[in-house]
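There's a structure below that I have some questions on.
Excluded from the complex is one protein chain; the other protein chains are retained at their positions.
In this document, chain identifiers A and B correspond to the written order of the chains, with residue numbering beginning at 1 in each.
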Amino acid sequence: MPIQSVSWVSKTLAVTRKDIVSEFRTRYAVNAIVMFALVTLTVISFAIGLLSPSKEILSALFWVILFFAAMSGLAQAFIKEEESGTAMILRLSCAGSIVFFGKMLFNLLLLITLSILIVPLFIVFLKISPADWIIFTGGVLMGLIGLSGATTIIAAIVSKASVKGALFTVLSFPVLLPLLVAAIEITRVSFTGGSFADISAPFQLLVAYDVIMITLSSMLFDFVWRL
Amino acid sequence: MWWKIIIFFGMSAVIVAAFLTASPMRAADSLGPVDAYRIFYFHVPQAWVASLAFLISMIYSIRFLKTKNMEYDTKALTANKLGVMFAVVATVTGSIFAKMTWGEFWNWSEIREVSIFILLLIYGGYFALRSAVSDPDTRANLSAVISIIFAVAALFLIFVLPRIYGLFSQHPSDSILNESGQITMGATVRIIFFSSLIMFTALFFWVYNLSVRVARLSANLLLENKK
Partner (left out) sequence: MNPNFVVMIVTLIIWVGLFLYLFSLDRKVTRLEKKSES
């Protein structure tokens, strides 16, 4: 059968699907990320749940949980390829950008799955609920897109290092800071109840950040991937 | 040769002028001792040089990725080494000033303090990455990529963040920018300040040039020894 020119979209989705399937088998990343978020949420609930923290603090804590869960779960995106020896085949079979977007999509799905599990628990444990669900969901979604968009290439960088340790977190934090600030602000407004005008500034920042970071990462990805 | 003489007398003149002319701040408006504000002549140029160094390292990182010439990697590394030193000095002088005028060594709601701290984190991340990779080629490539990513993130932080951050800053508007506004930079102050800026920049380039030449010499020596 002649090899048809397969669109890059389907190639990208194939990479994502491969990761999803292998994740289903072992569930390493999902377990790590969900358990970490759960534990962090529990610790926070015990520590300050009784003190009725303000909505501002809770919006920040929400993103603290997501951030650290992402730090624990997204670092392995490329390490498992290097370790299992499949990295070479991946490099040979498709362009770098396809691998990048495929992995990024997978990370995003991971984070979305996490959020679906954590948000209800967060609401129940800390007795807080978004006054405006549209703002809340929009903010979380754009934030997660930026989170996976910015950290995918950093995960690739860390996979090439000999001593990994906390390198992923150390490298990710300065890069993610603008995203965190904007996302926390949007979440805060969604908790306290505000208009779309309130969030226009941080939301624009978030969108700009997502677009710029994903574009930049996809341009630089080949330099890391082809080493 | 002559420019070294200029640097010597220029910087000496700045030092003399900084302490013998009137303090840049009016006694009536100053918090704490009015002479403490003299540090403005040194602290701001230091922070400026630290940012300049980082910019230079980003430019050399881009050139390295384009040409794969290891000389550019050395130049980027040297720029960052000098930059972090200036950043540390700037942070310490700023912190001392903060204690004398605002009463505390550190305050997270002060945007300038947060910015320089992030710069320190970025430098830290860069060196952490470099020490985590053993192969020189991989190290050069990864460092170049992360430099560019950090630079873009830093641009976000510098230009876009103050607009958002202002939303939850409760610090009395005594940031250094405001202070400059209050000083309104009388003619004398302006001359001394810009001279200091030029002198610090010239000093940086001299030390930078020296460091790069030393690195080049030791690399050549290493190659000769191997022969």
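Here is the rule we go by: a residue touches a chain if its C-beta (ideal position, glycine included) is under 8 Å from a C-beta of that chain, and two chains touch if they have at least 3 such contacts.
Bear in mind that the values here come from a model prediction, so they are computed numbers and not experimental data.
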Note = For the full complex, contacts between the hidden chain and the displayed ones involve B
Message = One chain is left out of this view; which of B:M11, B:L31 or B:L121 touches it in the full complex?
response = B:M11
Request  = Determine which one of B:A27, B:M70, B:V92 or B:L217 touches the chain that has been left out.
outcome  = B:L217
Note = chain B residues touching the chain left out here are 4, 7-8, 11-12, 15-16, 18-20, 35, 38, 206-207, 210, 213-214, 217, 220-221
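What we mean here is this: only the chains that are shown with their structure count from here on.
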Key: Rounded Å distance between chain A and chain B, as computed from the means of their C-alpha atoms   = 32
Inquiry  = Considering only the defined contacts, which chain A positions touch chain B in the complex?
reply    = 56, 150, 153-154, 157, 160-165, 167, 170-171, 173-175, 177-178, 181-182, 185, 201-202, 205, 208-209, 212-213, 216-217, 220, 223-224, 227
Task = Would you mind writing out the residues of chain B in touch with chain A in their complex?
result = 65, 118, 121-122, 124-125, 128-129, 131-134, 137-138, 141-142, 144-146, 148-150, 152-154, 156-157, 160-161, 163-165, 167-168
